[in-house]
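Removed from the display is one protein chain of the complex; every other protein chain stays in position.
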Amino acid sequence: MEFGSDNVAGVHPAIFAAMQAANTGPARSYGADPWTERAVARLREIFETDLTAFLVATGTGANALALSAVTPPFGTVFCHREAHINTDECGAPELFTGGAKLTALDGPGCKLTLEALEQARADFVRGFHQQLPAAVSITQATELGQVYEAGEVAGIGAWCRAHGLRLHMDGARFANALVATNASAAELTWKAGVDVLSFGATKNGALAAEAIVFFDAALAEQFRYRLKRGAQVISKGRFLGAQMLAYLEDDLWLSNARHANAMAARLAAGLAGVPGVRLPLAVPANEAFVVLSGALHARLQAAGAHYHLWPGDGAGRLGPDEVLARFVCAFLTTPDEVDGLIAAARG
Amino acid sequence: MEFGSDNVAGVHPAIFAAMQAANTGPARSYGADPWTERAVARLREIFETDLTAFLVATGTGANALALSAVTPPFGTVFCHREAHINTDECGAPELFTGGAKLTALDGPGCKLTLEALEQARADFVRGFHQQLPAAVSITQATELGQVYEAGEVAGIGAWCRAHGLRLHMDGARFANALVATNASAAELTWKAGVDVLSFGATKNGALAAEAIVFFDAALAEQFRYRLKRGAQVISKGRFLGAQMLAYLEDDLWLSNARHANAMAARLAAGLAGVPGVRLPLAVPANEAFVVLSGALHARLQAAGAHYHLWPGDGAGRLGPDEVLARFVCAFLTTPDEVDGLIAAARG
Amino acid sequence: MEFGSDNVAGVHPAIFAAMQAANTGPARSYGADPWTERAVARLREIFETDLTAFLVATGTGANALALSAVTPPFGTVFCHREAHINTDECGAPELFTGGAKLTALDGPGCKLTLEALEQARADFVRGFHQQLPAAVSITQATELGQVYEAGEVAGIGAWCRAHGLRLHMDGARFANALVATNASAAELTWKAGVDVLSFGATKNGALAAEAIVFFDAALAEQFRYRLKRGAQVISKGRFLGAQMLAYLEDDLWLSNARHANAMAARLAAGLAGVPGVRLPLAVPANEAFVVLSGALHARLQAAGAHYHLWPGDGAGRLGPDEVLARFVCAFLTTPDEVDGLIAAARG
Partner (left out) sequence: MEFGSDNVAGVHPAIFAAMQAANTGPARSYGADPWTERAVARLREIFETDLTAFLVATGTGANALALSAVTPPFGTVFCHREAHINTDECGAPELFTGGAKLTALDGPGCKLTLEALEQARADFVRGFHQQLPAAVSITQATELGQVYEAGEVAGIGAWCRAHGLRLHMDGARFANALVATNASAAELTWKAGVDVLSFGATKNGALAAEAIVFFDAALAEQFRYRLKRGAQVISKGRFLGAQMLAYLEDDLWLSNARHANAMAARLAAGLAGVPGVRLPLAVPANEAFVVLSGALHARLQAAGAHYHLWPGDGAGRLGPDEVLARFVCAFLTTPDEVDGLIAAARG
């Protein structure tokens, strides 16, 4: 009963097979290989635009480098207080941007609101004594498993345009978010004003592959220099390309995400009526945040369930004997595992 | 009626005269001059310890460099949300520390509380996924004109020691804070656990002179390299030395501070009963934060009074037609100016 | 006839198989998996000491992070002018060290000499006006395919110790260098004064795996923070561990290196007597640097041979119609390929 993280999962067999198939003969290094070229072409099809994309091995690298293209070192990026870039990347954004500031905002479900953005902007009125508001970063799906609908992204995108800021989307779980909406990939990103997307594949089946996707080609100029000095260029780049290509071909990325989301929904539905369970948040994607009574938490632990307790309360206002638990479903989570957890919870 | 900032004031005549007197013959450059040596010796007397000190021309330089000595680039510094380092230095701390993060905390009167520090530490539990809590920075007097008593500093100092953090004090208005307490300079700093102090002189009468004072000699090792690469080493350093020496000799720093504080107290007392005035905060040092009704604000502006409206409410919970105003008194503010403002307020 | 780079080669089958075998069930992420643990244990056996090691995916990441542990941001690292860190990493060392300076020195075969180091140190006599000499970095094998014997490393190590500098070794081709000497891994590194080693596996058969090996545990303190903020922590870290483990088990790393070196020697021997060929440098490892006449270069190109022309002359003092060519042999270069090239050269 493994619900700890989508990072503890291995690699989807189709992706592994594609890497294996790519392991034949010499290939140009540093991203100039045909697999990478085809993967980028596939991204263009999926997003229905002439984007520019670069492949890297880590989500932190994707985020930090993407941000370095949208803020000067004396700028600030507005993001949620619980955003991965703010709490889980140990200052990579600060390093790669040359010292830009992340300004942490609050919002329900780890989503940014226009109100919070307006307030943040109002706090930056000291001219050159303070950093320049340069960009907004939102996470899709959020760190509490919530999803921005296309209209919500578009609202933030319009606000950014109106005030001269750029919009970055941390899409470590972009596939999970996308299939949770009725939007197209284009509608959820560049049509809504997203300038650059960290497009994740690792959590959804790849070994280690993410794409930095620029919808504004101007931002991508000389970006390979940033990639290289950030030590994010894999020499045998064909294996990044092969992963991403297999991930995108035959819509594996979407079917994996649909499966993971379905498993999370099944888990939430199964736990819904169980004594000692409260569900303060919707479960649109592949993560369920559940308030557990101490007794239930103890029972699940004893049953061998693996999941993480989460900081904060997820808006659930924890009682004295309650904890907030995160259950993550991945592309390989089985209905049996989910049902086993539910059964253990029911006791 | 100039109450805009202690930065709009000029230079105290005694300090100017000392600079003039130093302008005679050649002198060793880059801080190796006898004026600087004597100024540092005087700091040792005042702080009653064998400290190490370096002179710079800006408070931002002093703060940013001091912080670079107490946090690694992957560390975080806990400070108040309204701390000067967080809101008025445009990322100098991030630049000079190599990308360390300022974690903004709340607290009344811009003072940090142990509760807020405890909570901050509890938010940094993700190990190497998050920055390392490395230091605390407090401002004395605070950005809302409040003062930490020696015991309060000692409480924070002990907390820092207990958890392996360093303690920095931004003393841009250290003299004003010191004379507001019954403590000695030593009691308010190293005896209370302060590792490094930005000791300000500019706001209190100097032209451009601040000292970075290390109470732990280990932190000062190789620090001149940081000074130089930070472009904070004045070639004709004797003029920094001469300023600081004159500032400290004959206790000019204390008499200037006492005067400025007295003027602020006079101003607060005079405004206290005036209709349209509320004083949400004590006025222990040289800044009075006053809630003004819109009508009174308009009258004062019309009368030619110069002061700044301040972000936030200073805990005064502003009514719909109220503003928060900051009145700063300096070493050269006269009783007549203060009384003139009071008279204008009384209408 | 592929002699372009060891990066154009794919992955050794045993390493690929090990990755596949690791793709089973959940595993702890971010390097806390048992494969990584065993790989580090194996490194301890090989180097016969209680080292600390971290796995990353790129050689540039390994070098830049290793350097960040041995120089302060205001320090300088002495290296060869043609060192990979100086010419092929686009400033990654500068980024990860927070702005330290690489001071480029000359020396035959891309090897540093004690004379060059002495001269470099003599150029840094301006105290805090100049960077602090903090470390030396040598490449093993060098960028011109040369090898430092254990005694040579020890000479540089002793010089570093005498002057308070740290010693880094860029071992992107460490295996190739090691088998070219009679030394043990320990003798070639920590016994000779190396503080930290970038231990490469990618060029010699892995997909993307390098180890940062600290022989001084003090340097490794809090190093995981640097790894994470450098975006060098792979979430599914088991696949780094599995690669490195397979690389080290059964001495695959040594047999791969022996094979590649033998192929390079065969190539050099075969070309030696061919008209239009000069060999200005020894070929102890897996790279042959060959001066070709323009006519021969044209013939080889026409025959479909793939190799790179190299900047500089490799000490061969190029004639007006000569070029310097680099031929790299890898773990999968075959004798037939080598013989084919020789035959093509002979015409």
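Here the chain labels run A, B and C in written order, and each chain numbers its own residues starting at 1.
Just so we're on the same page, a contact is a pair of C-beta atoms (placed from the backbone, for glycine too) under 8 Å apart; a residue touches a chain by one contact, two chains touch by 3 or more.
Predicted model, so just to flag it, every value in this text is computed and none were measured.
Q: Can you list the shown chains that the omitted chain is in contact with?
A: Looking at the complete complex, the unshown chain comes into contact with A, B, C.
Q: From the listed residues B:Thr36, B:Thr103, B:Gln232 or B:Asn256, report the one that touches the chain absent from this view.
A: Spelled out, the listed residue whose C-beta touches the missing chain is B:Gln232.
Q: With the full complex in mind, choose from C:Thr113, C:Gln130 or C:Ser255 the residue touching the hidden chain.
A: Residue touching the chain left out of view: C:Gln130.
Q: Considering the whole complex, which of B:Gln20, B:Asn182 or B:Thr334 touches the chain not shown?
A: Within the whole complex, the residue contacting the unshown chain is B:Gln20.
Q: Just name the one of C:Pro275, C:Pro311 or C:Pro335 that touches the chain not displayed here.
A: C:Pro311
Q: Out of C:Glu37, C:Asp88 or C:Glu337, point to the residue that touches the absent chain in the complete complex.
A: C:Asp88
Q: For chain C, which residues reach the chain that was dropped from this view?
A: 73-74, 87-91, 94-95, 98-102, 104, 123, 125-126, 128-131, 311
Q: Residue-wise, where is chain B in contact with the chain that is not depicted?
A: Chain B touches the missing chain through residues 2, 4-5, 7-11, 16, 19-20, 22-30, 57-61, 64-65, 89-92, 94-96, 202-203, 207-208, 225, 228-236, 238-239, 306.
Q: Which parts of chain A are in contact with the chain that was left out?
A: 30, 72-74, 98-99, 127-129, 131-132, 222, 224-229, 233
Definition applied: only the chains that are shown with their structure count from here on.
Q: How much rotation, in degrees rounded to the nearest 5, is required to superimpose chain B onto chain C on the basis of Cα coordinates?
A: 180
Q: Interface check for copies chain A and chain B. Shared numbers divided by all numbers used: above half gives same, below half gives different; which is it?
A: At the contact between chain A and chain B, which are copies of one sequence, the residues are largely the same (over half shared).
Q: Would you mind checking which chain's C-alpha centre is most distant from the centre of chain A?
A: B
Q: Distance from the CA centroid of chain A to that of chain C, rounded to the nearest Å?
A: 35
Q: How far is the middle of chain B from the middle of chain C, if each middle is the mean of its Cα atoms, in Å?
A: Taking the mean C-alpha position of each chain, the two centres sit 50 Å apart.
Q: Any idea how many Å lie between the Cα centroids of chain A and chain B?
A: 41
Q: At least two other chains touched by the same residue of chain C: list those residues.
A: 30, 225, 228-229, 233
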